[in-house]
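Pasting in a structure now, in structure tokens, and then I'll have a few things to ask.
Moving on to chain A:
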Amino acid sequence: MIPTEWVLALSAVLFTIGVVGVLVRRNALVIFMSIELMLNAANLAFVAFARQQQSLDGQIFVFFVMTVAAAEVAVGLAIIVNLFRLRETVFVDEINLLKG
Partner candidate 1 sequence: MVPYLFLGFAAMLLATALMVILHKHPVTSALFLVLSFSSLAGIYLLLQAEFVGMVQIIVYAGAIMVLFLFVIMYLNLPHDVEKGAQIAVRRGIGWMVGALMLLFAGLLAKKGWVAGPAATAPADLSGGNAAAIGRVLYSRFLFPFEITSILLLVAMVGAIVMAKGRPASPEGEGE
Partner candidate 2 sequence: MAQLPWLSLLVFFPLAAAILVAIMPANAHKPIRWWATIAALAEFVFSLPLWWRVIPGQAGFQFEEKLDWIPVLGAQYHLGVDGVSGLLALLTTFTTLIAIIGAWTSVEKRSREFFALVLALEAGMLGTFFCLDLLLFYVFWEAMLIPMYLLIGVWGGQRRVYAAVKFFLYTMAGSVLMLVAILSLWFLQKQYSGIPTFDLQAFYQLPLAPSRQLWMFLAFAFAFAIKVPMFPLHTWLPDAHVEAPTAGSVILAAVLLKMGTYGFLRFAMPLFPNALEVCAPYIAWLAIIGIVYGALVAMVQPDMKKLVAYSSVSHMGFVVLGLMAMNSQGFAGSMMTMLNHGVSTGALFLLVGVIYERRHTRKIADFGGLWTVIPVYSVIFLVVMLSSVGLPGTNGFIGEFLVLLGAFKHSVWWAVVAATGVILSACYMLWMFQRVVFGPVTHEENRKLTDLSFRERLVFAPLLVLIFWMGVAPQPFLDRMQPALDRVLQMTNDRAQMMAQADATATAPLASRLPAAPAAVSVPAEQGGAR
């Protein structure tokens, strides 16, 4: 039996790696992947708690998160493709259309 704490610790570290990835990389695609990492970290925590609580709700949530992730990736990648067409770049520090 794996202790829930271990899984949570793993989840935390994975999440942090995702955060660091978002912060240090400038390639939008890699940032996107890092986000996926974070989502997976969250999923991991869900699964861990589901096991501890002997409930299926957590796993159901993971299922929904995955759906959202799939949708997000589809749209997000479409955006990136579009962006690349317009700007010839996927580097986020070259794009500041939102500047106030």
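Quick note on selection: all candidates are chains of the complex that A comes from, given by their letters.
In this text, contacts are C-beta pairs under 8 Å (C-beta built on N, C-alpha and C of every residue); 3 or more make two chains touch, one makes a residue touch a chain; residues count from 1.
Given the structure is predicted, the values throughout are model-derived calculations rather than measurements.
> Judged by that same contact rule, which candidate in 1 or 2 sits against chain A in the complex?
Only one candidate touches chain A in this complex, namely 1.
> Tell me, which parts of chain A touch candidate 1 in their complex?
On the chain A side, the touching residues are 1-2, 4-10, 12-27, 29-30, 32-34, 36-37, 40, 43-44, 47-48, 50-57, 59-60, 62-64, 66-75, 77-82, 84-86, 90-91, 93.
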